[in-house]
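Note that one protein chain of the assembly has been removed; the remaining protein chains are unaltered in position.
Each chain gets a letter, A and B, in the order it is written, and its residues are counted from 1.
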Amino acid sequence: MKKMFKTSLAVAMSVCMAAALTACGGSGSASGSAPADGAAQTTESADAGAKIKIGGSGPLTGPAAVYGQAVKNAAEIAVEEVNAKGGLQFELNMQDDAHDPEKAVTAYGVLKDWGMQASLATVTSAPGAAVSPSYAEDKIFAITPSGSSTSVIFADPDNLSGAFGNVFQMCFTDPNQGTASADYISGHADLGSKVAIIYKNDDNYSKGIHDTFVAEAAAKNLAVVYEGTFDDSNAQDFTVQLGKAQEAGADILFLPIYYDPASLILTQANGMGYKPTFFGVDGMDGILGLEGFDTSLAEGVYLLTPFSADATDELTVNFVNKYKEKFGEVPNQFAADAYDCVYAIAQACEAAGVTADMSADEICAKLVEQFTSMTFSGLTGSEMTWNANGEVTKSPKAVVIQNGVYVGVEE
Amino acid sequence: MKEKSSIFSRFGDKQHRGRLMSFVLVIIAYIAVEVLVKTGNLGSMFSSLLVPITCYVVAAIGLNLNVGISGELNLGQAGFMSVGAFCGICVSGILAGSVTAGIPRLIIAIICGAVLAAVFGFLIGIPVLKLQGDYLAIVTLAFGQIIKSIFMNAYIGIDTDGLHFSFVESTFKLQPGGKMLLNGPMGATGTQKIANFTIGTILVIVALFVVYNLMFSRSGRAIMAARDNRIAAESVGIPISRTKMLAFVTSAALAGAAGALYGLNYSTLVPNKFDFNTSILILVYVVLGGLGNMTGTIISTVVLILLPELLRSLQDYRMLIYAVVLIVIMLVTNNEWLMTKWKSLFAGKAKGGA
Partner (left out) sequence: MQFLSYLINGLGLGSVYAIIALGYTMVYGIAKMLNFAHGDIIMVGAYIAFFALTKYALPFPLAVLTAVVVCTVLGVLIERLAYKPLRQAPSLAVLITAIGVSYFLQNGAQILWSSSSKVFPSAISTGSISLGSASVSYLTLITIATCIAVMICLTLFINRTKTGSAMRACSEDKGASMLMGINVNMIISITFAIGSGLAAIASVLLASTYPSVYPTMGSMPGIKAFTAAVFGGIGSIPGAFIGGLLLGIIEIFAKAYISTQLSDAIVFGVLIVILLIKPTGLLGKKINVKV
């Protein structure tokens, strides 16, 4: 045994030395003007001179990788398009944070070493809450595609005060969606009257929408007859929650969750012969694009979403086709939000006359000024505006799935 | 008293040189890092890793006491970190009004985290240490999951009326200006970041001091005797459960202190952070560094935290390469033929150099 300790120590030491050497190399290049790290990650383009460096982090590995990859892919497409127009030039650097606040802080460090001038912040909420104070402190402009929790934009999320001011959201805040959903359901008595909710207990997004939905439902006298939860370690079996909802006589099942578990819920409800009206939020978008999913199960599902991959307007068609061609998948909500983020930054940069040689500080002031005054139209909505807290105003559209496509329903 | 004097009189032997080496290593590393920071040569990425590294080092030293010295496989170390972390965050949040200076508040939080984790360790240790081998391992895993589950369902808030607490459902409403210290699965948000690298390094030194003093005391020898041969140790009158409990509780306390430091280094912390994977990660640091070898633990923790960061340029492939490196290191260090070759090479070079 003793020998093993020593030998492993020897190897550990040697690895450490090797690592230390690489570390020196790494930090050297990071502080230099042409970082090796960044160059490998950026979208290729001809001229390397005057580019505005846009950073961002998201889960590119691990269980949440699907969201981070979507954002990275879509942002790449948007940056390529912006660069191809001539004029404004962007350089994108998406770092992996594995949906972990600790890694997000490290990724922020990497981006700062690289010389990031504006940022897509983080893809998910908890990491976002960890880095937002740093963005505020270092005065770097950030707009998150999908970090929807209030803790991403407020230093004191319990009282919705102390907004960072330079961290913006492209997606709705969670409370916004919960309230909108409860309003919609209470305003449409034909959908049903008894609501059951199944939400993901350990997810900021899902829990946030649930909380505000319940509060608004109480205000609107909407009967919530059952609330069931699940978390990462039980995200497969929903028979109990569905059975309980059925027992309670719920005729609307509100699902403030992402489409992966939602597809399991739809399948299992079908297997049990339980057929309430399913009502989802923007996370539900993507369910029709799931590889191998029997779309007939999603027939009649309502969802509030600002983006649908099946829309026929030119902008959406162009984006969806490009995404499919490049990555072989149908883009989801996250991808659309990321695409819009890049374009919104581009629009603001152009309007404010931002150039690549400006400091992050300077760019931040100009972009904040633009974002709080401009209107932006993109994939996820038209005529979007932002308030000084960084919250977006755009209208979620209620759609219902009919014959495997989204059909808009009038208010 | 006799114990102590004998330790000092044997200061020249190998054990004690190894012991000295780890302190020297930590202090040299600290000075080197401080010089880099002061001269502005340390990038933001490395600066952001300093505190978490010290946290994991302390937790890993604690776990090594448990796994290496006491010989009990513990798969729930992250659970104790989480106890310490949330306790530390709550203490810091409660004291925010009265103790405004960061450092004393941090120290109080770390001590509270360590104490509460030690209490948890003691309570959990009573049933756990009755079991042996892999059954013990799975029970520590189970407790780790239960602790995570508890924090996912705990709601603690503070406002002008005082402290509020509820379980499973958030039943209380805070006065305006109140603050949720722990908001169920969303964890703690808006935490004041008061941790720093100096306190982290001091904590590492304290951890080393505690563990070495335990290892080379009468109790430490009893712990190792119980590990090597339980029945023989029992037959010479060593109270097995008490000695094992000592190691288990110390280990939990160190994890709690590490957790408190960790929790106060980030503005947000979710209970999911301290799951089974984190426990496993700390175990990997310990095994790779060598069971019972604290210097090795420190080195392997630093290397394994830096490795994935240095592999960032490989993008999607980095965790794949990390996995391969992990497997290869385990294979190489346990391959006798390769190790003897390596050693002879090393010995030859050393001679040549001299």
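Going forward, contacts are C-beta pairs under 8 Å (C-beta built on N, C-alpha and C of every residue); 3 or more make two chains touch, one makes a residue touch a chain.
All values derive from a computational prediction rather than experimental measurement.
Visitor: Could you tell which one of A:138, A:156, A:183 or A:232 touches the chain left off the display?
Guide: A:232
Visitor: Which of B:41, B:171 or B:334 sits in contact with the chain that's absent?
Guide: Result: among the candidates, B:334 touches the missing chain.
Visitor: Mind pulling the chain A residues that touch the left-out chain?
Guide: The list for chain A reads 1, 4, 61-63, 65-66, 69-70, 201, 228-237, 239-241, 243-244, 247, 260-261, 263-264, 267, 270-273, 290-294, 328-329.
Visitor: Taking the full complex into account, what residues of chain B touch the chain not shown?
Guide: 67, 73, 127, 130-135, 137-139, 141-143, 145-146, 149-150, 152-153, 168, 229-232, 276, 280, 283-284, 287-288, 291, 316-317, 319-320, 322-324, 326-327, 330-331, 333-336
Quick note on the criterion: only the chains that are shown with their structure count from here on.
Visitor: Quick one: which bits of chain A touch chain B in the complex? Just the residue numbers, please.
Guide: Within the complex, chain A contacts chain B at residues 1, 4-13, 15-16, 19, 22-23, 26-27, 30-31, 36-37, 40-41, 60-62, 95-96, 100-102, 105-106, 108-110, 112-113, 126, 129-130, 132-133, 149, 151, 154-159, 201-204, 207-208, 211, 231-233.
Visitor: Which bits of chain B are touching chain A when the two form their complex?
Guide: Its residues touching chain A are 41-49, 52, 145, 152, 157, 170, 174, 176-180, 183-187, 189-190, 193, 266-273, 288-293, 295-296, 299-300, 302-303, 306-307, 309-310, 312-313, 315-316, 318-319, 329, 332-334, 339, 342-343, 346.
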